[in-house]
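Every protein chain except one is present and positioned as in the full complex.
Per-chain numbering from 1; labels A, B and C assigned in written order.
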């Protein structure tokens, strides 16, 4: 038994299908308890399946062991620092899981008659009100399932808005720092993306913006912006930007992924945005689940409201003096229609509403304050060490909730790519920051600590980066071969794409 | 960073007190919301505390991380084979946790009026009936909190029984293979232990038993027996043993820790036992919780019944033709009284009753059958390999649900103590069997696989033992220095007892 | 910390926000509450919903009250699965990645198609994503859609189509099933895809193979939406010529949650693998030759491809897919089939039982697997109210989405619905209808004579 191999590394991956043994099972069912007929008499045999799908045959104890052991091959927020830029990996209070699991929420059928789902509808209405207040835009639809879904919704709303005014616009402007979902959503919504340059302060390059607008103002449907942007910097020209877009007749879309920086401090609506999406799984603490679920509610201005998706949760004051009641409004003649089934990711709404109730208005503002403080502290700690030279901050000014470093000097001087640094961080027990985004920054490293981290965690992270850079000065190979102690070491991603094996072969 | 140190080993133990930082907190409370008075006006200041206890000051995210990371420093049944003899480490179905957590169970106050706790009392009554049927003894008290508590109860019942007949008996017989709790309970109950020898078949040495009885039959209060005993062997002379004890006027106590071997196949009551305790956390699948909670209900014969603890769950048929009702009977004039607060470990009862409902009568019998089959298979697999020579089975016959090996030859021939083998097994990802018990067997190794293990697990364990023995033949030092890959390596237990440090020092 | 940053107050850090844009008042939201208070508040709201624990639930329409085994909660609630994000760093995400790989294998087995992604948002938006894929694959802009496709799917497809610029043509139903003739006529050389659902929204098991011929003929993709819980007994779409099989994943290990979160599954032929939306885990090796898993084919995705991505999805529903995988492992190969059979048998019984109730008639006679439609000879809303008062959610009213079936009710069966509950439904429904028609007596008389049928 080699001692250089960790216990986890020694345990080679084996899928649940490989643990299957004919005849084993976990589930048992009572017999139907009704007079039975041969299946062929119920359904024509040409529509029936010959062989059952080859699902694993395995008993409960081994299922539990399989997934428990697998789970330990994940790094998770509940066991360590996870400064994944742009993802707002804040702590997920367990209370939110508890209230989401209440039978009145978890076992409520989405088609329940609204008169018998008043609690759920009121909760959704209260969440709409809260998000409207936080965003400074009064009308909210909770339907979008995530941020990118919200973006698509926003662009379809833009299209509907223009169409309603008899206009057909074709272009959507977005800075070169924008997140990948922005341009992807633009195309899906049938628009053409026009990239806008970034200025030396990390904001929108105003001359380029003017130029892009002036090319054909009547073609400008929308400008999509993240503010603070993906560099973690607040664009001071936002008022002027809004004026220019509105003058051209376009709408202004706010990508709310970075809302965690400004809650209670500045509101997209007040900045002049018409449409905002909110990633509830970021600023509002829905656990990230290994890649979802989340939700991407949108808040919009009065002029956009008529086009909001169907159905919409509405509150009705009672005529007979009783309390208000809540309903689903399906009659929205100008609505863009549905974006998904039923009412949205309700379970996510419960968690985020519980989060808002827990923190309250001041608590949210405080959260943003601490998030910004933590980011600037970590930025300063790093700048004070080797990172100051090797990993300089891309735009040197106070950041908001996150900041972006450039590994360019590190690569040139030490031959260490940002990826190497990231992989080496794994050996130190940290989740690396987001890497190679935004594209604008060479060898980018995007760091977002969030407000729920302690100073000790930030210091430990800064120390690890320092140690890795020091180590690399004497021997860069160490980082280039990293990681060493993870369940598996560097994986061949190219192979996985060249000759993709995307399912288990079964005989 | 040394690569011979695993990531977990590198992470040195740090207590939650050492992570505490003044001013941090998780809990917040609303203000009392009532007119407040200075505390001193409510309670005389000489009765008040000067300084709050030095509990940790730490926020929720770090509490969660602390205990999540700590948890991974445990080996658990849900991730690997755990053949800890005498402990019946069978799988714990998660369904049982789900039903135990239902508010109707989890938030039911123990002092609730029985008329408003009918569901709980019925459940307890149904569990009593089930255990009575399984043990072959009609009267059950669920009060004892674990096996040893049941033993004490049984001995106090014995005392009450004899006292009621005007007798004062002083001796309790127990085989030298008995579990430590047996003699400990005997002393606590005010009796004297008399050890009975074991014969060459692993059963009670009849001549010695007769001798010990004949010394002074009138002094024999009780014989405590485990059957199958701690060697995993069924004592074929049990009928004769019972006859002898009863002839002497003593009671026969059955230590039910090994009931998992005989459920639905043989019943203590039918063997002649008067009192049985059942470890619900063994045969009836209560999770072991790192050392409890459990429960040790007792089942007794008619002659013992009058003395059962107070209160007792009873069923009352309704006089007005309605359904039966359930109540707590506090009026039991001959009862030995209470053994604890309220009604017992109800949450454990819910889990075990759910387990009984899930398996049903046949399922329980099948469980015992598989447990016995697995034990005999593993015994055979081991005997076929090096263990046959080095780790021979102590008494070579078919075993029941567990078996005991002797490491004596291994120690003599390879210089490997049973402890070394156990520690080396840790590197292979197994929980070792129970070691050095029963005392009768030199270098004992007590193996109980349980019915929920697969053949693959048994084979893997046998292979590991084989590999360790082979390895030891070439180099015994490897095992003597083991383990290598556990979060910590061999610990100095002597130091911990010589100069005990049993709490964190805080300034 | 401020010292290290070189500011005196945190407020200085916010000065990069122009003064006029800074909120000069606290948010108009209530003050924060203690954990116990938040719990009480939300328990209070939850208490005002009639959930499937309080009512016997025969409502389906895409989401079903199946029993979710306890191990699903136990595993999905583990921090290691609950709290990480998308596995961008595979070396420390093997748990999540292997689960995706196992899930893809399971969905591929269920649908009979070789390629599965790791899951999308939910059912209807997956249908819309299939449309986007079909446009890319065929360079055509016309969809032919069966009216048997879930109304939410049709609406969502329509919403998206306005965006990516496609035309949607709907084909009606005949006797509860897609009108084969009309479909054949509707499909042409401009058709990018044909969308079917089986069992369709009215519960009818469609002959996908036969209906799909039209698509094949004109080189359009055949997209089939299906209910995973029926795939233990129904011929998998892949064996019926489907190019894409997708659907709402909720029945697999996910709670009702008033509609979400759940997940959408999406499987396709090998041919479409590089046009797939969403994450896909692939098998590979590490530098030492250890088996491992990574996000494969990322070149399809927005974070690499940006405006040229095959879809805009980023955060999906990984945890819900895990729940499905655990549920499927628990059901196992044979349990999964048995469950399908159990549903079919009880559904057949319920259908017959209800057909025997005065004032109830079948909406169609087509074969069904787990859900069926009836007509009520009384105002549906009023009848449902009466049933609700007796603790029964009797079904899904078809009126809003199918005006042509204003008297229609869709009734769904899960393994949680016992024969006794089905009988209770029949009686309650009968009584409600009778009461609505004001002749309770006639009903009673009639009921006794029905006893035979049950």
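Throughout what follows, a residue touches a chain if its C-beta (ideal position, glycine included) is under 8 Å from a C-beta of that chain, and two chains touch if they have at least 3 such contacts.
None of the values given here were measured: they were computed from a predicted structure.
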Which of the chains on display does the removed chain touch in the whole complex? A, B, C
Cross-chain touch to the chain not pictured, restricted to B:166, B:322 or B:341, is B:341
Across B:234, B:253, B:284 or B:461, the one contacting the chain not displayed is B:234
Using the document's definition of touch, tell me which of B:137, B:248, B:304 or B:422 contacts the absent chain. B:422
Looking at B:137, B:173 or B:400, which residue reaches the missing chain? B:400
Against the chain that's been left off, what residues of subunit C make contact? List them. 35-36, 39-40, 43, 53, 67, 69-70, 74, 77-79, 415-416
Please identify, in ascending order, the residues of subunit A that touch the omitted chain? 27-30, 64, 68, 93-95, 97-98
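In this section, only the chains that are shown with their structure count from here on.
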Would you mind telling me which chain pair, A-C or B-C, is linked by more contacting C-beta pairs? A-C
Subunit A to subunit B: how many Å between their CA centres? 47
Distance from the CA centroid of subunit A to that of subunit C, rounded to the nearest Å? 22
Counting in whole Å, what is the centre-to-centre distance of subunit B and subunit C, each centre being its mean C-alpha position? 46
Where subunit C touches two or more other chains at once, the residues are 32-33, 35, 69, 71, 73-74, 79
Subunit B residues counted as touching two or more neighbouring chains: 64, 68, 93-94
